[in-house]
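The following block contains the structure, expressed as structure tokens.
What you see is the complex with one protein chain gone and the rest in place.
This part shows subunit A:
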């Protein structure tokens, strides 16, 4: 069954097109990373899955129903990108309150353990650090044992150690056969914690596959040279080139075959190529090339 289905979905805020013709479906039981830079449309997509936003066009389905229905039935749990807690309530009170709103929740102690909160249960939310509050919000998201768990940049305020424990908790939850979708900026986080990575930029999918496939696709090598004021047209048509990035007169061609690309660059174009350099593609750089504004 499809846990998530976006069918030709667009969402605009006034004249800002945040999501542009998104088609995406996620099979139940998988863990998917929604990877993209700031403003790519990750939160907008997640909020449409929760019924917090309505698509301008197209259809969004969650577990075969409308988002509102799925939320009302307690089949979805979510950690939004931002949100504060009630400062006067303790961690335990907060999480227990939320879990009791669901028809068939997890056991309270189990939730606290999964979110690494056992030692903080009696602390008032107002006295938590940001990273700790983030863990409470994760606990609230899993409390109701939802079929679908949505996490929007869940590790934003966490230190290295908390991140590791957080992802362990998330994988623990996913291992129960639940569907998880999380948004992130970090390729490495996406790589280490998901079955499938969907790269989105400018409101649409630009790459989709397992982390290894994405890496292979954008991996290869990178050809750097100084383009100056010469036109960039045609660079993307050179043999082997998978992506073209131009910044301040410097061109970066991601390629699967550096030799063929360089040969064609000299023989097949009339460009004056200076400062040519070939490097193994840095993954982060490749990701940036993939998602950069063209």
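Here is the rule we use: contacts are C-beta pairs under 8 Å (C-beta built on N, C-alpha and C of every residue); 3 or more make two chains touch, one makes a residue touch a chain; residues count from 1.
By definition in this document, contacts and distances are computed from a predicted model.
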By UniProt, of "Cytochrome P450", "Transport permease protein", "Tryptophan synthase beta chain" or "ABC transporter", the chain left out is "ABC transporter"
Where A:21, A:37, A:58 or A:74 are the choices, the one touching the absent chain is A:74
The one residue from A:1, A:101, A:118 or A:250 touching the chain left out of view is A:101
Only one of A:85, A:108 or A:156 touches the unshown chain, namely A:85
Missing-chain contacts on subunit A, rising order, are 13, 50-54, 71-74, 76-78, 80, 82-89, 93-94, 96-98, 100-103, 137, 140, 144
